[in-house]
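Take a look at the following structure, please.
With one protein chain held back, the other chains of the complex are shown just where they sit.
For chain A:
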Amino acid sequence: MSLELVYQYLVSKPFIHGAWNTLLITICSLFFGVMVGLVIALMQESRSRVAHGATLVYLWLFRGTPVLFQIIFVYNVLPTFGIRFTAIVSAVMALSLNEGAYMAEIIRSGLQAVKKGQRTAGLALGLTPVKVMRHIVVPQAARIILPPIGNQMIGMLKLSALVSVVAVEELLLVANQAASADFRYLEALTAAGIYYLALTTLFMAIQMLIERKLDPKSRRKGRPAGLFERLLGTSRGASVR
């Protein structure tokens, strides 16, 4: 294996562009996925039967078909009805709609995990229902749903490789093209792998920072497990000298 070539791939324009697209697709799809999920979760909590029925159909459709199918559908089938998007917009749309279905369940479970008595206690103090949501339910639910959302973040990064089927120049497509052009699969895929690991590490670091921020006790107690201790699974031993 030529490390020189791996390095050249890493800093080559197509690879940087591909990695950037992968990051962009992931972040956009996560953002819109959380938004969609939030709306669906709130609709499920509502008492309206129509809203409730609509969410069930949505969850059934988007959890019941492969995400690859959804990506191809948005890009190739919608234009026959006159609805046309660029490849990258189609990709983000399909991934967001798919992600929303899973996020909805995560968010709903978080909201339901905050016991009814906590809301009652807030109401009894004179807080309005909106303030109860804002100051009591959401902060508690956020701590509960963060780990599964972290999973979704990392899953989405890897799921984004699927959008190569609609010719979006993301990391894996670029690596594959470079490899088959130069017959250097090992080097090209190693370079792509390094980018994926770097992005995953970045996401884990972000998750850790948010978790630390949301843990009220972190203000008072010693620092939580660091990133590398966490990655290597050595956090338990760290405090023992």
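Note that in this section a residue touches a chain if its C-beta (ideal position, glycine included) is under 8 Å from a C-beta of that chain, and two chains touch if they have at least 3 such contacts; residues count from 1.
The rule is simple: contacts and distances are computed from a predicted model.
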item	value
Undepicted complex member, UniProt protein name, chosen from "Spore coat protein CotJB", "Amino acid ABC transporter ATP-binding protein", "Multicomponent K+:H+ antiporter subunit D" or "Serine-protein kinase RsbW"	"Amino acid ABC transporter ATP-binding protein"
Omitted-chain contact residue, chosen from A:Cys28, A:Met93 or A:Ile136	A:Ile136
Residue among A:Met1, A:Val57, A:Ala124 or A:Ala181 that touches the chain left out of view	A:Ala124
Interface with the undisplayed chain - residues on chain A	117-118, 120-128, 131, 135-136, 139-140, 143, 216-217, 220
